[in-house]
Each structure stands twice: as structure tokens, then as C-alpha cells.
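The complex appears here without one of its protein chains, the remainder shown in place.
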């Protein structure tokens, strides 16, 4: 091969790939569109219009298989003209990207917590008129659950699934510490006293047994502020430095001081995501955690006795809890709105909720609809009953465009406070200022 | 640098200079462009637009979900008053300044050991490489399990030999050192580069040194290390660029929180939060360009020192 030929061929290779690219582009533009709906543009021949709804869920594996089998298959039986293409998509990065790129799914599962900020950016379809048209009854859902699906008096999501928090306590450690396992604490001062009795140091100066670490697992400034009667939102204003919130944080930081943060952190260090729950190790007296850890029992088989109670509140306050969960949304730019809405109504409504809750592997999950929970007699499980009883009055995180930032900031100052880096009042004042500042930029 | 002098004397059998006529220059330019053509096209196709857009975003309140408004230098001004931003710069520089040199030292050291002709060389080499192959999601969980202060294997071992283990990721004084330790676990990739670099050193240099009766240390100092400098230089630059963008491990380890007490809040973590969680892509883009400037300055500094210590055989 001569030099020239080589150069030519080199150029040809490069050119070929460019052509291949453009070729691909025109070739796959079709599939891209088809991706949205392979059937509605091409195969429709009058009569009943068959549509395919693109539906993204957050979990793959068994969740998806089960959801297909117990809910979606039933839906497709009931609505033979609608096909559901369920795709497993972890996290929100891809959903964001797809909305930015203008090719979102028709229905997506979204953490209810995010509904406010996404709606504020105008990226979710306003469902209010559909909700009114089809008389969706908000009283079918728990108040906190429904509230999270609404922003500025408009509905942007249909709630699905929920959870809340309560206190687990170790009866065996109660006995060892000389406490009566049938008399768990009902107030914060009792909790403090009992926890102190359970704390026990080992030979190496570290705790062998831990009474209570307020910030372990689901214990957080959110949990305690509400228990202290504090508020995060009042008349449309964010009240992060509410005096009761400050008191709650001071109480948390008090534990860090009293029991030495270095020794406590070795117990509480980010275990949530590892599947290793400190409570099930049997070395922890009290923990604030969600109903979902009841599902761990099969895996952990704890060798001790335990019970569940509402998280105690200070004297003069009622114990409370807060709840979160998921929802279904229709991203702006969804192509098959009517079919998508039919699907949403089904899976987040009574039929779908019941079908899903009845699955054999439902475990200790609770649904967003009180009627379904009572129909399935979930409260016959004494542990789950504690969680269910708290649900009607559960609090929820403010639905605001700055919800995520607020969450992260509150956890950040909580972490700073328990590490002795700042006073609760000053820290919460600062967060309030930052968040208000953020908010003013968005709403102006 | 003994090696280069040796090479010079033994190998200088060729004419000093080739003719550098203008036609030669033209030819070389043609070749240069031709060889680099894929990449030039690649930059134009895939890099130019994103780069320009991210500059543009940095002057807007772009949120991914809506295009936002022009805010001028607003994002940059706001960053100056952002305390988490400042903390993340500190953490990131701290991490970079310790982990990059440490990784180079350990990497070169292990590569030299792995290059000695010993029994089981292949097994050893593979063994050190395995950690860089494990998917990140598994790595994170394994480390959280192993380093769990109370229930983890590492502190269990330490306890067996009478040492009371530290709280590792649970304590702000230990968290960054723990992370640096974990980063060492991934040094296998760099080792491969060093090993490959070691293979490029011509045997002739060692033969010549043997004739001179040089011992191992002398050969190491005057042949091996100098001739490894191009790849060390590469790992230094890439190490700085990479660690300044440190993200996956601390993000997944702390679930995005950067705890304890913000000690693991790294620059790109905060950038990511702003972009994808707070929907402040404009702000995040401004962060990206500040990071760009910091990395650029560090890279230029390294390049300035290059002449003093990096030795290319290909240079005249």
C-alpha cells in the first residue's frame, strides 16, 4: 500500500464513522420516537386506540416482577387498550435528564418529598382538573400523605405507599438494667433516665451497651422538633428556628456532650444504608426507626425481646411521628396523558393499592390508604399497630421548592451541633437565613 | 541523569539535524492534523458544546427543569458567601494533597516490587489489581461493613491484638484518613501504568550499568526512576484532576451527607447536590468553572516543574 492510499484509507475510516453516525441518527430517530409509543403512531387502525404507557419505577428485581404480576397485569386486563411498559430506573438523575431532553416517561415513581420542588419548576403536569373530574377523594389518603402530593393548592402527584417512625426498645436490656420491660418510657425525662441506666461501658472505655443515641437511624431534628411541638412551616413561612426546634436540637446535643460523641459515633455511624441495623444487634436500648425494619426480622432473627412504642415527647406534648413515601407523577412532556392518568388512578387508587398490599411478600409495609390498611387487618400485628395508630396525625415535611436543601441543611447543622461545632440557636438561625434566601430567589 | 547520557553516547549514530524545509513543515502539519483528526472531530462534536453551555449556565439560574434567567455573576458572588462551598474546597485540597503523593509512592513502590522476577509474580500482580475491578456499589458497602467501628471486621481484628480501634468514618478526625486509606485500595490501576512504563525502559541501559558494576540502588536511582518519570508525571496530573473531582466513594459512603461534621463533604459532591438535588444547575456550573480554574492552576504548576524532573527519551 502506498503512502497516499494509506492516508486516503485513514480518512475514509474517519469519514465512514461520521457517516455511520449520521446514519445511526436517522435510523434511530424512529426508535426514539417509538420508544415513547411504538404503537400509537403506526399500528392504530381506527376503532379503539391502543396506547403504550411508559412507566418508570425506582426498583428492579423482585419489586418490578411482583408489581408487574400483582398490579400491572390486572390493570392491563381491565384496560385492554392500554399497554404498560415498565422500566426500572434508579434514582432521579435520569428522570431529570429525560425531562431536560424532552423525552420523559408518561408516568414515573417519585419520592413525594420531591414533588414540591419539581412542581415549582413546572416540570410536573398539574393534575388538579383530572382529580376533580374523576372525583378522587383526598380523604381516601392519610392527611400527611395527600398534603405532600400538593403544592400551592394544586395536585401534582398521586400518593402511593407510606411509612412512619416510632421507638423500638430492647426488653432484654431493660431487664439487665433493672428496669421493668412492661413499662417503657412515656416522656422524654423517663427516656433519658432509662437510657442512662442501660448505658454500660466495657473494659476498653467504649460502650458495650448503649442506652439511646437520639440521632441514630431515623432519629433526627425533624422527628424531635415535632415531638417538642415545634414547627417547620407556619402560614406559608418556613420556621426552621422555631424555639421548640432549638430545644429539641439542644436536647440531642446534650446526649453528645454527656456520653462523649466519639464513643457514641462508633455506634451510630451511617449504618442505615448497609443493612446492618444497630438495634437488631441487641446492644442498643432504644432506637427511633421506621416500620420497615420489621421486615429485617427474617434476616436478623434477634435473640432478645423487644417492643415498639411511640417516640416519647416532653411533658405536656403528645407523641407524634412523621411520614414519607412515594407517589406517581406525570412529567411535563408526557405523550399519552389520558392513558397515563388512567394508569396512575389505578395503581395509586384503591384497586391498585389493595392489589399491591395483598401480595404475599408485603411484609410490614403500610399503604397510603387507611381503608386498605384496615381492610387487610394490618393492626392485628401489635408492632405495626403502633405505626398505624400514629399515621392519621403524622406530620410531613414542608412542601416547598427548597425541601431538599432544607433537609440537607438541617441534617448538616444537627451533625455540627452534636459534634460540638456551634450552638443550636445560632446554627438554626443560620439555616433559616440560608433557606429563606434560597426561597426568595426562587419565588421572586 | 546517567541514563540519558549513556543513551546519547551509545546511540548517537544518526545525523544531528534533518532538513527542516518549509515543505517538510507542511508535510508534518498535514500528518499531525490527519493523525489527530478523530480527536479534533471528537472535541467539536462531543466536548465543545457542553463546555460552552456550562459556561453559559454558570451565568444563569438554569435548573435542568427550566431554563432559568440570566443572573450575570450572581452565582459566583453567591458562592463566595457559601460556607459549605468553602469547607468542600478545604476538604478536597486536603484529600488531594495527601492522597495523590501517597498513591504515587505506594504505587511506584509496589510496581517495582511486582516487577522483580519472583515466583508467583502473576498472582501477586493480579491480587493487587482486583480491588480496582470491584464495582463501586459493592466497594462502598464492603468498606462500610469492614470499617464499622462497633461491628466491623477491622476493629474486631484490632481488638484481638489488643488495640482499641478508632471510629473510622464516624469521627471527623478519622474520616478523611479513612477515605485516603480506601483510595489506596484502588492503587492497582496506577500500578498497571507503572508496570507498563517499566517495560518501556530498554534493557540496554541495565546491561550497560551492569558492565559499570552498578548496584540495585544505583540502577534504581539513575535508570529506573528517571525513565519512569513520564508515567509518574501522568499519574500526578491525572491524580490531581481525578481527586479534585472525587465523588463516588464519599458520596455513597455518607449517602451524600458528607458527615461527620462536613468532614467528607467534597467539592463535586456539593456540586452534584446543587445540580441534581437542589436543581441549581447554574450554581453548579459556576462551581465547576471555579474548580476548573483551581485544577488548571495546579496543573500548570506541575507542568512548570516538569522540565526539572520529567525525563523523556524522545526529547532532544
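As written, the chains take the letters A and B, and residue 1 is the first residue of each chain.
The rule we apply is simple: a residue touches a chain if its C-beta (ideal position, glycine included) is under 8 Å from a C-beta of that chain, and two chains touch if they have at least 3 such contacts.
Following the convention adopted for this analysis, contacts and distances are computed from a predicted model.
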item: Protein name (UniProt record) of the chain left out of view, among "Chemotaxis protein CheA", "Cytochrome c-type biogenesis protein", "Carbohydrate ABC transporter permease" or "Sarcosine oxidase subunit delta"; value: "Carbohydrate ABC transporter permease"
item: Residue in contact with the excluded chain [from A:82, A:100 or A:166]; value: A:100
item: Residue of B:35, B:70 or B:309 in touch with the missing chain, whole complex considered; value: B:35
item: Where the missing chain touches chain B, by residue; value: 7, 11-15, 18, 25, 28-29, 31-36, 38-43, 45-47, 49-51, 53-54, 57, 64, 110, 113-114, 116, 118, 120, 122-139, 141-143, 145-146, 151-153, 156, 185, 188-189, 192-193, 195-204, 227, 230-231, 233-234, 237-238, 241, 245, 247, 268, 271-272, 275-276, 281, 284-285, 287-289, 291-292, 295-296, 299, 312-316
item: Hidden partner chain, residues of chain A it touches; value: 3, 6-7, 10, 13, 17, 20-21, 24-29, 31-32, 35, 58-64, 87-91, 93-94, 97-98, 100-103, 275-277, 280-281, 290, 292-293, 295-296, 298-301
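FYI, only the chains that are shown with their structure count from here on.
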item: Chain centre separation in whole Å, for chain B relative to chain A (CA means); value: 36
item: Residues of chain B that touch chain A when the two form their complex; value: 34, 37-38, 41, 61, 63-66, 84, 141, 144-145, 148-151, 159, 164, 167-172, 252-262, 273, 276-279
item: Complex contacts: residues of chain A adjacent to chain B; value: 7, 10-11, 14, 17-18, 92-93, 96-97, 99-100, 117-118, 121-123, 204-206, 262, 265-274, 276, 278, 281, 283, 402, 404-405, 408, 411-412, 415-416, 419, 421, 438, 441
